[in-house]
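This is the structure, below, for whatever I ask next.
As you look at this complex, bear in mind that one protein chain is not there, while each of the others sits in place.
Labels run A, B and C following the written order; every chain starts at residue 1.
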Amino acid sequence: MSKTIDIIKYRFYNDYSELAHPDVLAALAALGTTQFDGYGLDEFSDRARDAIRAKIELPEADVHFISGGTHTNLILIAAALRPFEAVISSNMGHINTHETGAIEATGHKVCTAAHTDGKIDVPGIAAQVNYHTDEHMVKPRLVYISQSTELGTVYNKAELQAISDYCRANDLFLYADGARLGAALNSPACDMSYNEFAQLVDAFYIGGTKNGALFGEALVITNDQLKPFFRFHLKQRAALLAKGAALGVQFEALLAGTLYDDLALHANRLGLKLAAGITALGYELLTPPETNQVFPIFPVELANRLHSMYGFHDWENHGDKTSIRLVASWATPEAMVDLFLADLAELS
Amino acid sequence: MSKTIDIIKYRFYNDYSELAHPDVLAALAALGTTQFDGYGLDEFSDRARDAIRAKIELPEADVHFISGGTHTNLILIAAALRPFEAVISSNMGHINTHETGAIEATGHKVCTAAHTDGKIDVPGIAAQVNYHTDEHMVKPRLVYISQSTELGTVYNKAELQAISDYCRANDLFLYADGARLGAALNSPACDMSYNEFAQLVDAFYIGGTKNGALFGEALVITNDQLKPFFRFHLKQRAALLAKGAALGVQFEALLAGTLYDDLALHANRLGLKLAAGITALGYELLTPPETNQVFPIFPVELANRLHSMYGFHDWENHGDKTSIRLVASWATPEAMVDLFLADLAELS
Amino acid sequence: MSKTIDIIKYRFYNDYSELAHPDVLAALAALGTTQFDGYGLDEFSDRARDAIRAKIELPEADVHFISGGTHTNLILIAAALRPFEAVISSNMGHINTHETGAIEATGHKVCTAAHTDGKIDVPGIAAQVNYHTDEHMVKPRLVYISQSTELGTVYNKAELQAISDYCRANDLFLYADGARLGAALNSPACDMSYNEFAQLVDAFYIGGTKNGALFGEALVITNDQLKPFFRFHLKQRAALLAKGAALGVQFEALLAGTLYDDLALHANRLGLKLAAGITALGYELLTPPETNQVFPIFPVELANRLHSMYGFHDWENHGDKTSIRLVASWATPEAMVDLFLADLAELS
Partner (left out) sequence: MSKTIDIIKYRFYNDYSELAHPDVLAALAALGTTQFDGYGLDEFSDRARDAIRAKIELPEADVHFISGGTHTNLILIAAALRPFEAVISSNMGHINTHETGAIEATGHKVCTAAHTDGKIDVPGIAAQVNYHTDEHMVKPRLVYISQSTELGTVYNKAELQAISDYCRANDLFLYADGARLGAALNSPACDMSYNEFAQLVDAFYIGGTKNGALFGEALVITNDQLKPFFRFHLKQRAALLAKGAALGVQFEALLAGTLYDDLALHANRLGLKLAAGITALGYELLTPPETNQVFPIFPVELANRLHSMYGFHDWENHGDKTSIRLVASWATPEAMVDLFLADLAELS
C-alpha cells in the first residue's frame, strides 16, 4: 500500500481515512477522569446498548462492542459453529477475501456461492447446502452476507426475506456484516427499517469504524441460541477491551439524535452524486450505485491520469478498461466531489 | 463483577478505570479530518514507531500497535511457535489465568512454573524444559514473563540476565508482557534502562492501556526470527485496526517528552505511599511493594469495612485474613491515597 | 527411545509390545476378499457395536471404532466442548503429559487437579470448578479420568459414583480413558460391572490396543447430548478409517465369549504376581498393586542391573532409589514373571 502523495487533491480510498466525528471525540473528552468499570460493564456501554435496542426496537437483543469488523466476524462465526460446520459466503465476501483466513484460523471452512452485484441469493445458498450431503463433507450452518455489500449494493426487503426464510427452514444461522449498515439502511434502494432488518437475521453488527467512530462495531445478537456465554468468546478472542467504556461512549454519541443516520446519508448522497456525474459523462458502472461506494469503469489511461490527482483503489481489470472504487465518507466535503467530477469532465 | 456503588470514595481496582491522559485525547482531536492511510501505515504510526525505537535505542526493532494486552500476547506467541511447541509461564501468569484460554485457543499448551512473588527463575524454567524429553510431550519454546508481574514485583537486571542467558543457550524465545512496563522500569527496585531490558528479551510490549492511553499496546520485536510476515499474523488475528492512526497518534503523544515515564512514576509513587502507610500501621504485605500494585493482608472484617468505602479486589483468602489488591494509576489523586490511609488508621 | 538389545530376557515395557491375539488375526484372515462397505458402515462393525452394547447392557449407547487412544481422547473432548470450555484432568493424566498437547491443539485448556495414586476426587475437581469464576477464565466442562489410571490403580464404585454425582450436579461431562478398561474392571480392587461403570460416565472407551487387538479402541457414548453428528467429528479429525471393517472384525473377535476379559485377567494376574513377589522380597511399591502395571521402588544400582536383563521404563527418581514401571500384558508368559522374580531374588 502506497503512502499518500501530497499532490493528491482528495482521497476516495475508503470511509475510514478520517479519524472520528467531532461529537465522538467530544464525548470521549467529556469523560475526564471519571472512573468506570472495565470490560464493557460500565454505565456508558449500558446506555449505548439500550440506545441500540431502542433503535432496532428489539428490547431482548444482546449487544457487544468490539474494536473492528474482522474481529466481530470471526468471534460471532466461531461462537456459532461446531467444529465441522461451515459458512456460506459470496466469493467476494470480506471473510473470504480480505481477512487473511481469519475464519479458517478458527477452524471453519468458508464455502463460496456465486454473487450478482455482490449479493447472493437462495439458489446459490441452496446449491451449497445440497452439495454437502454427508459426514465426509463440512456441514454449512451459517450464511454470511454484507449489508451493504463489498460492491456497494444493498439487499432489499424481499431479497433478505427470501434468504431469511430459507435459512430458518434449513437450520442455518443468518449473519450480516454491517460494516456499512448505515449506508445500507439509508440507501434509496433499501426498503427496510432497522427493526425489519434485525428481525430477519440472527446476528449482525452496526458498523462504527466506517461511519464516524474512532473505532468500534456493535454486534447485535437477536437469536437466543447465540447469546449464552458470549462474553467468554469475546475474552478468549481478545475482544474484551479493558476500557470498554471507550466503545460505549462513542456509540452513545453516534446514536444520539439522528447522527448515525445523518452521517450515512451524507456519505450516500455524495456517492450517488459521484455516480450520477460519472454516468452523465457516458461512463458505465460495474454495479448499480446504491450507497457510498461507486465502481466506475474507465479507460486504463484515464484511470491512470486520475490516480495522479485523487486517491482511490483499482478494482478489476477489464482489458483496456479498468473498474475503480470511489468511496465517499461521512467526512467527505461536497466540494471534493464536485472537483472530481469537474476534473473528470475535463479529462473526458 | 459488581457495578460501581455511588457511596465509594475512590476506586483502586486497577490502572484502567480512567479513560485517557488529556494529552492523548488532545492529540486525537488535533487530527480533525486529516486523511491518513489505513491499517497502521500512516505517518503518525511511523513517527510513533520511530519514537519507540529511539527510546529503546534499537533502531532495527519492529514495532506494531495492537488494541489490548491479551490480543498482543496471543498474536506474538502464536506467531512464534510451531504447532507442537509450548509456552512456559508462571502459574500466576496472565496468559495462564485470566485470558480464557486464549493461548490454548491458538493451539498451544501453557506449561506452568512455580513463582516467587510472581517471578519465575532459571531453575523453574529448566525444570519444565528438562521434563519434556521427547515427541510424546510438547516442546517448550517460549518463556513468558510479566514486567512488572501480576503481583506488582519487578525483575531486576541480574534476574532477567540469568533468564535471558538460559533462554539463549536453550533455543527458547523470551517474551515479556509489558502491560505495566512503565511501572516496572521506573520502579526503585529496577536497575535497567529500556535499552538494557529490550536487549535481554526477544519481544515485549510497552503498555499503553494501563499507562494513560485510551487503548493500545506497542509490541516490540527485537529478534529477527520473529519479524517476517508479522502483519499477516496481525490481520489474521483481527489486530490490524482500520484506523491504525488512532494508535499511532496516542503513542506519539505518550512518548513526547517524558510523559510516559512521568505517568508511571506518579502511579508508582502513590502505590509505594500506600504500601508505606499500610506497613506503618502494622499490616503485612503479600509481596514486596515495588510498583503501583500493593497487596496488603488485612483481617477479613477490616477488608469488608474497607469495601464499603473504597473499590478494590480481594486477592487471596488466608484463613481469618485476606489479601487485597490496591492499584494506583496515572490518574489517581494523591488526596485519595491520603484519605485511604487516614480511614485505615481510623479503622485500625 | 532406545532399541531392543538382544540380550534382554523379556520386555515389561508396556502392554502393546506384541502384535495381536491369534483369534484377532484369524478373524481378519477369515475375511478373504469379502467386499464390505467403507468407513465403519460394514456388517462386522455393526455386529461388534451390538456386542459392545450387549456387554455394557445399554442398548441405546453409540459406539465408534477409532485407531488409537490419543485419537479417541482428542475427538471426544473436542466434540464435547465449546471453544472456551476446558478439561479437568489429573496432572498425571495421559492427555496432560503424553499426548504432545493434542487437546490444546484442538483449542482447549487442560486444568490439572492433584491426584492420589493417580486418582482424582471430588474436592480436587471442585477446587478447579470453583477457581474459575467468570469470563476472564476458561470454564471447566469435562472431567477426564483414566480407568485404570496411569499408575495402575482403579476407581472403585463409591469413588466413581461420587465423581459422577458431582459432575451431574455441576453440568460437567465425565469421560473415562479406558485404554486399560479390561484391566480395571477385572481388577480385584474394582467392584463395578461394565454396566455400572458405563452408567456413571457420559462417554468412555474400551481399549483394544492394550488388550490383544492389532490396533483400535471402541468409543462408547452414553450421554445423548454427545451423540449427534459424531461421524462428522470422526471424519474431520481423520478417524474414519476407510477399511473400518478392520476394526469391527477385531472387536467382534475380542468380544466373542470371554476373550476380552480373559486377556485382561491374565495380564492382571501376572502383574499382581510380580507385585507380590517384589514386596515379599522387602521392596516397596509406589502405588497399590491393582492391575497389570506395577511400580516397585528399587535402589538405583539394582534398577540398573535389572536394566541389563529386562526391558522396562524408569518412572521417577527418589534420591538413591528409583521407581520403575513393570507391565504385564495379555501375552506375557508366566515363566517370564517367574524368571524376573528369581533374578530379583538373586540380586537382592
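The rule we apply is simple: a contact is a pair of C-beta atoms (placed from the backbone, for glycine too) under 8 Å apart; a residue touches a chain by one contact, two chains touch by 3 or more.
No experiment lies behind these values; they were computed from the predicted model shown.
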Given C:Thr70, C:Ser148 or C:Ser164, the one touching the chain that is not displayed: C:Thr70
Touching residue (missing chain; options C:Pro83, C:Gly101 or C:Gly178): C:Gly101
Touching the absent chain when the full complex is considered, from C:Arg47, C:Lys157, C:Lys243 or C:His318: C:Lys243
For chain B, residues in touch with the removed chain: 39, 78-79, 82-84, 106-107, 135-136, 138-139, 229, 231-236, 240
Absent-chain interface as seen on chain C, which is shown: 1, 3-4, 10-11, 13-14, 16-20, 25, 28-29, 31-39, 41, 43, 67-71, 74, 99-102, 105, 209-210, 214-215, 232, 235-243, 245-246, 249, 311, 331
Interface with the unshown chain - residue positions in chain A: 1, 83-84, 86, 97-101, 104-110, 134-138
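The criterion applied here is as follows: only the chains that are shown with their structure count from here on.
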Cα-centroid distance, chain A relative to chain B, in whole angstrom: 33
Centre distance in Å when chain B and chain C are each reduced to the mean of their C-alpha atoms: 43
Intercentroid distance (Cα basis), chain C paired with chain A, Å: 51
In chain C, residues with contacts to at least two other chains: 83-84, 106-107, 135-136, 138
